[in-house]
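Only one protein chain is missing; all other protein chains are in place.
Chains: A and B, in written order; residue numbering restarts at 1 for each.
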Amino acid sequence: MFDLYRPGTSFLHRAPAGGKVLALFVLGTLAFIVDDIRLIFAGLALTLLLYPVCGLTLKNAWAQIRPTLWILIAIFIAQAIFNTWQLGVFVIARFGLLLLLAGLLTLTTRASDMIDGIERGLPFLRPLGVNPAKVSLALSLALRFIPVLAQITREVREAQRVRGLENSVIALAIPLFVRTLRMSDDIADAIEARGYRP
Amino acid sequence: MIELTDVSVSYNDKVVLSEVSLRLTERRIGVIGSNGSGKSTFARLLNGLLLPDRGTVTVDGLDTKTKAKEVRQKVGFVFQNPDYQIVFPLVEEDIAFGMKNLGFDKATIAAKTEEALKRYDLWDHRTHAAQFLSGGQKQLLAISGVLVMEPSYIVFDEPTTLLDLRNKLTVTGAIRELEQTAIVVTHDLDLIADFDRVIVFADNRVMADDVPEVAIGKYRKAMGDV
Partner (left out) sequence: MTLNTRDIVMIALFAALTAALGLFPPITLPIAGGVPITAQSMGCMLAGALAGAKRGGLALALFALLVAIGLPLMAGGRGGFGLFLTPSGGFIIGFAAAAFVIGWLFARHSGEVPLVTSIIYIAIGGIGVVYLFGIPWWAYTANQSIAVVAGKCTVFLPGDAIKVVLAALIARGVRRAYPGL
């Protein structure tokens, strides 16, 4: 399956997905409570150390920060102007910590293990009116049809390019949504034909 | 036996099938007709995906209107586009779906999955994404997903239309080898040439119902192919 997982055998790779999500949640909350910059930097250092320990590279760590870099810079500048530059450093250091922690979760956990974790947790949501079987079917269907729809999007784009319409969002989207709706009729039929009762 | 008695179906006030009565007892039945002749509607009536507006459809005496669950197990359905029939990301997950719906236990599911995947040379692909199978392999996976539910009848809705020649031959061979009764809706006249019976639909009615040679001859003539 396509995900951001990096294979490995470290203790974080072997840890259960649910435990890692819980740990991230607790550590993330702590990072928001703590107001001592030294603790944030200590956390940053420890988290960075975990990357090589888990067989990941510093390049992997940098890849967690890079997509958000311009936001971090903008935040730093805003804080430096409206407040103090020290607060700017604090805020972006806390951001970096959260991104790197979340990155550890994403890089060491297969999407399929996450889904298994979610499916195990779903029965606890039953009192809220959540039907675990339905959520799990919707998750599987979405994963199955992302590549199918990506392929169809590519086909529609190519067809419109031939007609000189490649820059028209409307010409791309209308056939795509109509096909998706027709497909959902056929898929629903196929699911029911295989004995599924909602 | 599947039996249709005075079946009529309309869709948005347009008649799609009009007063069709048929008894399906042969092991290999082909269904042909031009686009919009009502043959796809006919196929969907057989396992209760579609219910008749008037008349009744029964499978071994079970009415599709009242015994939906039993009918769905007795009559498997293979769709034209396997991409829409495969609903789980991985090959082995998909094949287990129908069996889970029928409440099979884990050991049975594992055994039947192995048997079906080995039968069609898909065993090595069991943990692969269905997305990466060829068109023919996808159709075989779709057929496997139906076979493991142990149906007595299998309805195919244009199973070879989207396939290239090689894959078409593979799927045609797979249909020939089935122990079950097969009812095949198709435009592919080669596929049904050696069947026991061919039903021709035209203008929402049965135009011909005979051995393949005679029925296909009438169909060709009606289509202006002399």
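Here is the rule we use: a contact is a pair of C-beta atoms (placed from the backbone, for glycine too) under 8 Å apart; a residue touches a chain by one contact, two chains touch by 3 or more.
Everything quoted here is computed from the prediction, not taken from an experiment.
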Left-out chain, listing which of the shown chains it touches: A
Candidate in contact with the missing chain, chosen from A:Val34, A:Leu50 or A:Leu176: A:Leu176
Per the touch definition above, residue among A:Gly8, A:Gly28, A:Gly55 or A:Pro132 touching the missing chain: A:Gly28
Of A:Ala15, A:Leu44 or A:Ala102, the residue in touch with the unshown chain: A:Ala102
Among A:Ala15, A:Ile37, A:Ile146 or A:Ala159, residue touching the chain not depicted: A:Ile146
Positions on subunit A where the hidden chain makes contact: 2-5, 21, 24, 28, 64, 67-68, 71, 74-75, 78-79, 82-83, 87, 91, 95, 98-99, 101-103, 105-106, 109, 111, 114-115, 118, 129, 131, 134, 137-143, 145-146, 148-150, 152-154, 157, 167, 169-170, 172-174, 176-178, 180-185, 187-188, 191-192, 196, 198
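The rule is simple: only the chains that are shown with their structure count from here on.
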Where subunit A and subunit B are represented by their mean Cα positions, the distance between them in whole Å: 40
Touching residues on subunit B, where the partner in the complex is subunit A: 44, 47, 49, 69, 72-73, 76-77, 79, 81, 83-89, 93, 97-98, 101-102, 129-131, 145-146, 149
Subunit A residues within the subunit B interface of the complex: 1, 137, 140-141, 143-144, 147-148, 183, 186-187, 189-197
